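Structure first, then comments.
Shown here: the complex without one of its protein chains, the others still in place.
After this line comes chain A, so read on.
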Amino acid sequence: MSGSGSGPAGSNGSRSRLRRARLASGLIPFLGLVLLWMLLWGQFTWLAFATGLVLAFIVSVVFYLPAVRLSGRFNGGRALLFLGRLIADVVVASVQIAWSALNPGYRPSNAILTVQLATRSDLLMTFTAVAVGLVPGSIVLDIDRDAGILHLHALNVASAADVPALKRSVSAAERRLILAMGSADDLARLAKSASMSEGRAG
């Protein structure tokens, strides 16, 4: 969004809110870089903070990336729920795959499936893709960003009858993520898609 001054002049309050949102979207990754620098040094001293600030500035100028649009909403409890479930899923997935690798009678039977996501936010789509890549038996093969579709490869799918359950588990992971940090728009989309699938089932 360029030319904030030349656009149709909104009310003063909304413009300052927009400016604050844009500032936060730049500031949070910046502070994340400083924090990473202090984590790598393993010390929380003023010296590490100051050198971190300088390096974060250099990195964000030299390796310029378009700003990430944050939703501005964060629910700590839901985020903990999402993280706990993610770790449990990673453990289950690792044990399953370790077992298929060592099982003498292993027979390959995989599937490629597509899942329609509710969100249109780039950040949430990325997080969902990463989370899905860690949970039981799936890897993201392709992402249709405009339509919000994930194409996944799933391991150990016995038959085509198991595919809907897998799709539901991916949608559930996305749902937990949206509830934790989605925008109001994503929440509305989520409610709409939930009521639609209920209507289809009933």
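Simple rule for what comes next: contacts are C-beta pairs under 8 Å (C-beta built on N, C-alpha and C of every residue); 3 or more make two chains touch, one makes a residue touch a chain; residues count from 1.
To be clear about the criterion, contacts and distances are computed from a predicted model.
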Should one name the undisplayed chain from "MaoC family dehydratase", "NitT/TauT family transport system ATP-binding protein", "4Fe-4S ferredoxin" or "Na+/H+ antiporter subunit G" using UniProt, the answer is "Na+/H+ antiporter subunit G"
Missing-chain contact among A:27, A:130 or A:188 belongs to A:130
Where A:97, A:123 or A:187 are the choices, the one touching the absent chain is A:97
It is residues of chain A that touch the chain not shown, namely 36, 38-44, 90-91, 93-94, 97-102, 106, 108-114, 129-130, 132-134, 137, 139-142, 144, 151, 153, 155, 157-160, 163
